[in-house]
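Of the protein chains in this complex, one is absent; all others appear in place.
On to chain A.
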Amino acid sequence: MRMAAALFAVALAATACGGEGAQEATATRTVDFWYYQPTPDQAVKVKQLAKDFESANPGIKIKLTEIPKDDYNTKLATALNGSGAPDAGYLDQPQMARFAGGGQLAEVPAGTIEEADYYPGALGTNKVAGKLMGIPLQQTTVVLFYNKKYIQTPPTTWAELIAASEKVHREHPNVAGVSLPKGDGFGAWIFPAFVASAGGTMVDEAAKKITFNGPQGQEALGLWRTLLTSSPRKITNTDQAFQKGLAAMTFSGPWDVLGIREQFPQLKFGVSLLPKKLEEASTIGGDNGVVFSKADNPDAAWKWLKFLSSAEHNAQYADITGNFPVNKKAAATSALAGDPDMKIVIQQLESARPRPALTEWIKVNDDVLAKAIEEGVDGDTSPAEALNAAATRATKVLGWS
């Protein structure tokens, strides 16, 4: 009781001192927003963006919480079950179905955004069972990085890629041709790009059938296995092999374009489309903004997400984080759009395919596909055997058997 009285007195005093601004001050709504921990430099810029939003929307305060990307989903799931849950935050595209299915996400109120303003690929990752559960914030894809010291004209086909890798390693035995993705979640995210380039698909959702073990998938995994002979892991297992000039090529995304320029300015590198077999293809990734169903201030949170994805600010936001705008109007104004390397990435984005929108896809990606890559590329198992075993497992994980 005494506590309440004291609080009341303090509040009264604050109101009295506040004068004209008092009404707003008492109505301040705070939006706790969780996002991936950026570099210190980026964090300053995001904070500035939040300040811009606050001055345009008096009465709303944005509390930015930075979470290391690797721990994000874990921390979020834990917080949502306990206390300290945020109002809004990032959600990785493949996590949408899981969190929506658990009733943790609020549906986007009708009229919050104009769906036609967004790239359909990025927007589509926000739909769960036909309902819009989030707002796309940024998207990304994967391209070929090459070290200009070893590669003058980047390879455009698989055959050229193999030849270039072998040539580099033959002429420079201490340099690997390609810093090849490993059998982990990241490698499994990139792998579908190569399957698609060979003309294949990962799954047939309608028929509930795994297709990544078809001939195209086997060709894709076979390509990586071939590349491994001219790209020894002993060289590429060192930390940041490409950045240190120990690998002539690698597959990575736009975040590395900015990262390498910032941290390895001496490295002369170029970016080109992923070498293709039959068609141009890459993989798509990115982050959506969601509001959680237990949010204290959902209206304010939606305003903030709308701000981040708006034509005026989405480009600025994506520029800060090293990703691409999802808002079509913003894309034209992106500072990165004029960058020659980034132009390649934008071009690659047109042929980027989203991953299957299945709740259990994360497990298929991280456990099943990752293992198949490890076995079929680094191990003694043939690509065909590794993928067939993976298909059996994936069928079971997805409950399709």
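The rule is simple: a contact is a pair of C-beta atoms (placed from the backbone, for glycine too) under 8 Å apart; a residue touches a chain by one contact, two chains touch by 3 or more; residues count from 1.
The rule is simple: contacts and distances are computed from a predicted model.
Within the choices "Multiple sugar transport system permease protein", "MinD superfamily P-loop ATPase", "Hydrogenase (NiFe) small subunit HydA" or "Amidohydrolase-related domain-containing protein", the name that UniProt assigns to the complex's undisplayed chain is "Multiple sugar transport system permease protein".
Which of A:183, A:322 or A:383 touches the hidden chain is settled by the complete complex: it is A:183. Considering the whole complex, the residue from A:59, A:84, A:101 or A:173 that touches the absent chain is A:101.
Although one chain is hidden here, its contacts on chain A can still be listed: residues 70, 73-74, 77-78, 80-81, 98-99, 101-104, 182-186, 233-235, 237-239, 241, 246, 362-363, 366-367, 371, 374-375, 378-379, 392-393, 396-397.
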